[in-house]
Structures are given as structure tokens and as C-alpha cells.
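Note that one protein chain of the assembly has been removed; the remaining protein chains are unaltered in position.
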Amino acid sequence: MDKAHGKFLQEAAELMDDLEKAVLRLEQAPRDKEQVEEVFRVMHTFKGTAKMFGYDHVGEFTHHLESIFDDIRRNKQALSDEILTLALRSVDHIRALISQRDHVPAAHAEMLAQVKRLTASNNTLVKAPVAPTAEAGKLYLIHFAPHADFMRDGSNPLYLLEDLAGLGEIHLRTYTDKLPEGALNLDETYLYWDILLYTTRDVAGLRSEFMFVEDQCELRIDEASDRNLLQEASFRELLFQYTERLSCELIEVYVEKDTVKTADAVHEQRPAHQRHDSYQTIKVTYDKIDKLMNIVSELVTTQARLSLFTGSVRNQELEEITENVEKLVRQLRDEAFSISLLPISHLSVRFERLVRDTSRALSKQIRFETIGGDTELDKKIIENLADPMLHILRNSMDHGIELPDVRERNGKDPVGTIRLKAYYAGTNVILEVQDDGAGIDKQRVWQKALQLGLAHATDRLSDHEIYDFIFHPGFSTARQITDLSGRGVGMDVVKRAIVNLRGEIEIESVPGRGTTIRLKLPLSLSIIDGLLVDIAKAKYIIPLSTIDKCYAVDRDAVCPDMNDLIVLDGEQVPYVDLRSIFRCQGEKPEHVNLIVARQDERKVAFAVDRILDEYQAVIKPLGKIYKDQDFASGATILGNGAVALVLDTNRLMEL
Amino acid sequence: MKKTILTVDDSESILAVVATTLEEEYEVLTASDGAEAIQKLNAGTHVDLIITDLNMPKADGIQVIRAARALQQFAAVPILMLTTESQMQKKQEAKEAGATGWIVKPFEPENLKAVVKKVLR
Partner (left out) sequence: MTQSNGYQQQVVGDSYLTFMMNREYFAVHVNKVTELMEMLPVTGVPRAPEYMRGVINLRGAVVPVIDTRVKFSLPGVADTIDTCIIVLQVEVEQELLKIGAIVDSVAEVIEVTSEAIQPLPTMGNKERTRFIQGVIKLDSKFIMILDVDKVFSNEEYIDLKQVQGETIQ
């Protein structure tokens, strides 16, 4: 039962995420009946399960919540903003209820009362339903793709289409691209259809037509419009010109623009998320992936050992085998690694929710857009990214986007836009949060920096350097401290979180036009390219990403008695002798290597005994007990089985 | 030989409860949605009893029942549905589709055992 209970907790968390997502979707498309069904279905599933596991009060609460949506789907009640807001708050409330099984929070009675109040049967004040009357029809878009074996047990797609045609006005688009080149197998179905149907039936009614074949076909039914577009000449013209598969987006854009040009517009912005293949994905717990990754990294290590051994044996056959193994291991590593990646869109529901709630609290109108939501990052990075990103978004909403009347006065759209943009750049992912708000007042940042003694009035700094002050601890230029973001703890914490992920952050801003915060993040935390170096016979890895340049110098050039500066390429660079800060015994070799690392504008040269090789390191945590030695961000296992520490140059600079 | 029960529910935790309750005495197969269950039935999997949730994505419980009844092999196999008390209309629909009886969620494991025993005789 314990195991089942664990499953329940996980499932509850997932269902609440689903519910949150569904409610937010519904808010976007309040008339989408299928979305109402989805909200209802999730609530219903959850209710039954919660009761099963002894969370009776949660079950009861969900029951009342479900009743509201039951009323909506039966057109007994109209969907309202109040209901949507309550539903979202209920999600939070249920999460709280689940997390503390034996304790019912004080707010429960109040929440329950609110939910009960909104149930139509308890509330005669609710406006008369605005449900479509039986006479008013709707235009549906039906994607119908029978599986190849559709006809095997006697079903015939043509009968089905005939039945559909009997329900109203129909436009059929038949796709033949799956027809094979050669002979046809008469028992197989190769055709599929997009169907526009104007009918008075509702989605459930339409779906029932497919009831007996739903498992033998791909089926999707969307409400496309309230109008019977099939009667409109310009729409028929569009259908004629547009040769791709039909989509609700196409119709939406048409309804908005009402022009033939729609086809091109849709063509450009058609999202890739329309695939609905239920067997394309499987669910695996992260534990399993973690284990897989551990085995793969051990394999990488073992392979390095094999290569080392092969190099010493000089056997051609062995060399060939080793080379092959090396290639396969690299492939396996890349594949396994890609499994542990998550798309950014994983976070965007939380962001959407935050923007929705916050913009209301601030009386601002803000649109949130995500571009490149399918860009993938290591799960660990995604997890650690949520908080700093939420903070950045809060800042944009609080300080960036202006109030609607201010925007209007400045000739801007009263609705502000915050855009999350993600894209790959080499082995990095770039995340941008762009707002079209007021921009950062450079003068104020500068004044504040002077006030805090971070700069001198005579300093000549670039815009970039001035904006960088924002990341300084205790820096906040908000004139009024708001609940949301102006406490002066903020961007410095964000920066630290990003740097801990081995990322970088920068600000760009144009007064009056808006601000862009750009994050540059590594694809993965677990594998890095590094330099293998030797310091007093111990091996260390220095990440390549931070290294600017390497030099070889006489040991006398690095002498602790001198001031800690060295001239490299005509430039004075501070240096750190790793031998001395690691408190190593023994004599330095005659020649030492200097590795110049760069963090923002700051350069530091690190003296090591010798640079040995480039090395691809699988990083393992050092563990809690070494938390005070955070100049080592982890350790890796070398080909010979020995452990080498991976150094964090940013932290080393601070020692 | 142990009798075989096919349990269908989109909730993993419910599946786990049913499975742990019954697996001592029966062979328990699971399907996490209607489509998967129907697939198993169509594949001719031997089953002595079907226990199915009603509200599921892809294909719901009613469809599972209809699919089973449409196959000669399962025409006489008892089918129990898992429902919440409020779904009277659905219950009626399921009965017409050919369900044998129902178990109301939430249930006690002992009750489930008793009902299953009764149905399987």
C-alpha cells in the first residue's frame, strides 16, 4: 500500500500540473468545449483517486469544484473569470492539502465555501446560460486518419464519412500521400481526411460517431468557428489555394483577417506541436535515467582506460576494436544524454501562471509569449532555472512593463508583451526574456552605483558595464519598494544562480523600448570539456569554457614575493599560484603554465605545473561534506581510475 | 491455475492498489487506458475477469466493455466497472453495454476481494 501511496502522491502532483495547464488553456480558448471536458476529466480522475487514498476532504473539495465544471459542460452555467481564478487557486489549495495529509489548513473552510458558492445549483444569481441553442450550429475541424488495419474488422471509413455528411454541411479533404507506389493491399486503409463540418451536434455527439473505431484511428475534433464559413466565398477560395493540412490556426487567422492572404501567414507561423501520436512517448522515472547516466559515465571512464591500455600494447586488432568501442560509447553517451534533456516549455506553464496572476495584481495588461519552447536543457539546469527565471519575469512585470494608460500615452499598445525566447548557440542554450516596457534608466543606475561607492564619478563606463551594476548585491533602483521585486535582494541572487549553473547573464536595454535579459547556459552540467593539469603531482580539470589563453613561463615569473600581477601580451593580469593556495609542499618545476580564465571583464591567470591534455570530464558531485571547498565544483574519474577534482575558476578567483 | 484479471485504469495508483490487493490469488494484468485494454483484448489475451474504470482518456470504460462484448472470446467474461457514486447515467450506459456489476470508488481492499471472488465463483 505504501508503494501505491507513493504513486498516488506523484500522480496527484502530475494531475495538478495537468489541471493547471488545462485551466490556463481554457482561459485562452474559453469556448473550447473539449478543453472544458479536459478540465472536468482531470478533476474527476483526481477525485476518485484522492478518496481511494483516504484524502476524503480533498475528494469532497474536488467534487464541488468538479460540479462547477460539470455545470459548464452541460451549459447550466457560463464560464467566468471568477471561476477560472478560483480553479487556479484551488489547484494551489489542493497541492497544499496533499502535502500535509494530517493537517487541514485554516483556509480550507473558506476555499470550500467559495467553491460551493459557485456551483450553479447553489447559486441562483448566476446569469442565464449563454449556451448555444440547439438551432445554432458550429463549424468543427475533424482530423480523421484510420489506421492501416481499420477495415479488418468490418469498419469502413466511407460509411462513417457518409454518416457525418448526414449531420450537416461538410467539406472533405482527402489525403493520398500514404498510398504506396506499387500494388495496393485491398485490406488496408491508406487514406486520411480533414473534415470541416457545420452541425448542431456538440463535440461529444460527434465523437460518439467514432465511438467504435476510436482505437483504430487518429482522431481529433476541434471547434473551429461559430460561423458557417463553408458558405463564405473567400473561405472556399482559401481552401482551394491552401494545399497543406487544415488547422484551427488557419481558420482563426482567417476569421481575424478575413482575407485570402491567410494561407501564407499561417504557413509561416504554424507550430510544430500538432502531432498527436499516443504511442510516440513513454514515461520513465528520472531515477532510471539517472542510473542509466551513471552507467554510461562509468562506461566512458572504462573506455578511457581501455584506450590507455591499448595505446601501450601496440596490437592492431585491439586498436581497431578499441576505436570501434570508442565510437559506440560516444554515440551511446550522446543518446543517453539527450534523454535527460527537458524542453524549456516544461517551465512555461509556471511562467504563464505567474504572468497571469502578477499582471492582475499590478493592474497591468501583459501578454506572455514563448518562442523556441522545444529547446532542450539538462533536467538539473531546468530545475535550478525556475527560481531565477521567475525573478527575472517578476522584475520585467514590475519595473519593465508600464501601466496601460502610461503605455497608451506613449503611443504603445496598452497590452505589454514579455517574450521568452530560447535557442541553441553551439554547445550553449540562450534564453532571452524580452519586455517591451520602459527600459532601464541608465542615469539612475549610474547615480545609485556612485551612491553605493561602486564607481567614481570620473569613470567612463560602457552601457554594458553600467547595467552590470544591477547584479551587485544590495542594488535596487525601484523608487518604491513593492511586494514583488523591489527588496534589493534580487538580481545578484539571480546572477549567482546562473553562474552556479556555469552560465552567464547580461542585460540590454533601450529606454522607452524595453529590456532584454540574456542567459547563456551550457547544455549539460554533467559533461564538460576541460584541460587536464598537474599541480604538485595531483591532477585537476579546468573547464575549457572559462579559459581565455594559456602561456608557458619561467617559474621565477610567478613568485609570491612580488606583487601578484604579471604582464602577458603587454597587459597586466593578476595571477593566482595554485600551488600556494592549495598549500602544496615541494619545489616548483622550472617552467610553469599560466592559464588565463575570464569571468565577464575580469581576467585572472592561474599558475599550474603543467598542462597535460584536453579531457572530456563526466562530473560527479563531491558531496556535502566538501561544501566549504566549493572551488572544486566536482570530481571526475580519469582513465586510470584515479579521481581528479574539477576546478571552478570563478570561485578560485575569490580565494 | 490462477485466474487472470485485466484491470484498466488511467490512475497508476489505483492500478497499484487493485494489483496488490488481488495479485496474491490471481494473475493481474494492467492497462493504463481504454485503448491499451482494447488492444490486449483484440490480441486475444486470456482473461477471466475485466475490471475497468469508466472515465479514461483515449477510449473510456464503456468502449472497453463494448469492445470486449464484441469479441466472442469475451462475450461471457464478467466485467466490473470502477465508478464514483455520482455517475448514475454512465452506470446505466455501462450496464446496457454489457457490464456485470460495479465497484464504487473509494473501496476497501477486502470488499474488492469479496466482490471479485463472488463474480468468479
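Letters A and B mark the chains in the order given here, with residues in each chain numbered from 1 onward.
Methods note: a residue touches a chain if its C-beta (ideal position, glycine included) is under 8 Å from a C-beta of that chain, and two chains touch if they have at least 3 such contacts.
These figures come from a predicted structure and were not determined experimentally.
A.B. asks: Quick one: which shown chains sit in contact with the chain that's not drawn?
C.D. replies: Its contacts among the visible chains are A.
A.B. asks: Can you say which of A:Lys283, A:Arg314, A:His456 or A:Arg583 touches the chain missing from this structure?
C.D. replies: Residue touching the absent chain, from the options given: A:Arg583.
A.B. asks: Kindly state which of the options A:Leu184, A:Ala457 or A:Ile625 is in contact with the chain not pictured.
C.D. replies: Result: among the candidates, A:Ile625 touches the missing chain.
A.B. asks: Given the contact definition stated above, which residue among A:Ala113, A:Ile371 or A:Ala642 touches the chain not shown here?
C.D. replies: Hidden-chain contact among the options goes to A:Ala642.
A.B. asks: In the complete complex, which positions of subunit A touch the hidden chain?
C.D. replies: Spelled out for subunit A, the touching residues are 294, 297-298, 301, 538-539, 581-584, 620-626, 628-629, 631-632, 634-635, 637, 641-645.
By definition in this document, only the chains that are shown with their structure count from here on.
A.B. asks: Give, as an integer number of Å, the spacing between the C-alpha centres of subunit B and subunit A.
C.D. replies: 38
A.B. asks: Which residues of subunit B touch subunit A in the complex?
C.D. replies: Residues 10-14, 16-17, 20, 34-35, 38-39, 53, 55, 57-59, 63, 66-67, 82, 84, 86, 105-107.
A.B. asks: For the complex, which residues does subunit A have touching subunit B?
C.D. replies: 1, 3-5, 7-8, 10-11, 41, 44-45, 47-49, 51-54, 59, 63, 211-212, 214-215, 278
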